[in-house]
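A single protein chain has been removed from this complex, and every other one stays in its place.
Presenting chain A:
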Amino acid sequence: MTAISLRGARLSYGDRVLWDGLDLDVEPGEFLAVLGPNGSGKTSLMRVLLGLQPLSSGSVSIAGGNNAIGYIPQQRALDQSMTLRGRDLVGLGLDGHRWGLGLRNRRERRIRVDAAIASVDAERYADSPIGLLSGGEQQRLRVAQALVGDPTVMLCDEPLLSLDLANQRVVSELIDKRRREADTAVLFVTHELNPVLPLVDRVLYLVGGRFRVGTPEEVMNSRTLSELYRTPVEVVRVRDQILVVGAGACEEQTHHLSAEAAS
């Protein structure tokens, strides 16, 4: 069964069309990277998949529905004095969206939270205040938070942003491990393909209403990207890295789901 399926999907705000006629199937266990410059609709695609943004036309379906999604946001600075431990953050991923106090089945809950923490090797600092942890430690706990609900789909929204190289590798390998062991589909929004290139099965590249889906070889070449950007773009492979020259595609960016939802 297909994990994520979009059919003839169109998203527009007034006259501005972010994308149209988007057909996309992501299979269980597949790793799909979503690339594109700012404003190309990467975050909007994420919001559509999360059910926060209706499509203008077309259809979207997620195997198992919204509760089967594990979401990993980008790392951001947390208040140092926040009354929250890693264990609490992970627990919210399990049942934070449910009503009530959650007094029942505490023991079973604890077993699942412990297992998720162990799966990302975060036992050592899971009981420390989360604001005092490093960015890499926080993102490991974010992976555990997404995994604890046993998702069939993982949506990753720039989860490596602002991490150093070593931690980028650790976090992306944890995500990779999960999809291999549990056949979880991964949709990974990023502006920087190289840190996850060895893991990527296919790429969805969005530019100004146009898009292309295919393997990294099919999409990340000078001809395809020049067509997408409608301007000469040079794609160079240096050892195992892909460098894109002339697209202005690698700017830093930050955004939050809730900030966009509020505006």
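Methods note: contacts are C-beta pairs under 8 Å (C-beta built on N, C-alpha and C of every residue); 3 or more make two chains touch, one makes a residue touch a chain; residues count from 1.
Definition applied: contacts and distances are computed from a predicted model.
Undergrad: Not counting the visible chains, the remaining one has a UniProt entry; which protein name from "histidine kinase", "SusC/RagA family TonB-linked outer membrane protein", "Carbamoyl phosphate synthase small chain" or "Zinc/manganese transport system permease protein" does it give?
TA: From the listed options "histidine kinase", "SusC/RagA family TonB-linked outer membrane protein", "Carbamoyl phosphate synthase small chain" or "Zinc/manganese transport system permease protein", the omitted chain resolves to "Zinc/manganese transport system permease protein".
Undergrad: From the list A:20, A:88, A:114 or A:176, pick the residue that touches the absent chain.
TA: A:88
Undergrad: Any idea which of A:8, A:102 or A:198 touches the chain not displayed?
TA: A:102
Undergrad: Could you tell me which of A:8, A:51 or A:232 touches the chain that is not displayed?
TA: A:51
Undergrad: If the hidden chain were put back, which residues of chain A would touch it?
TA: 50-52, 66, 69, 71, 73, 81-85, 88-89, 92-93, 95-102, 127-130, 132, 145, 155, 256-258, 261-263
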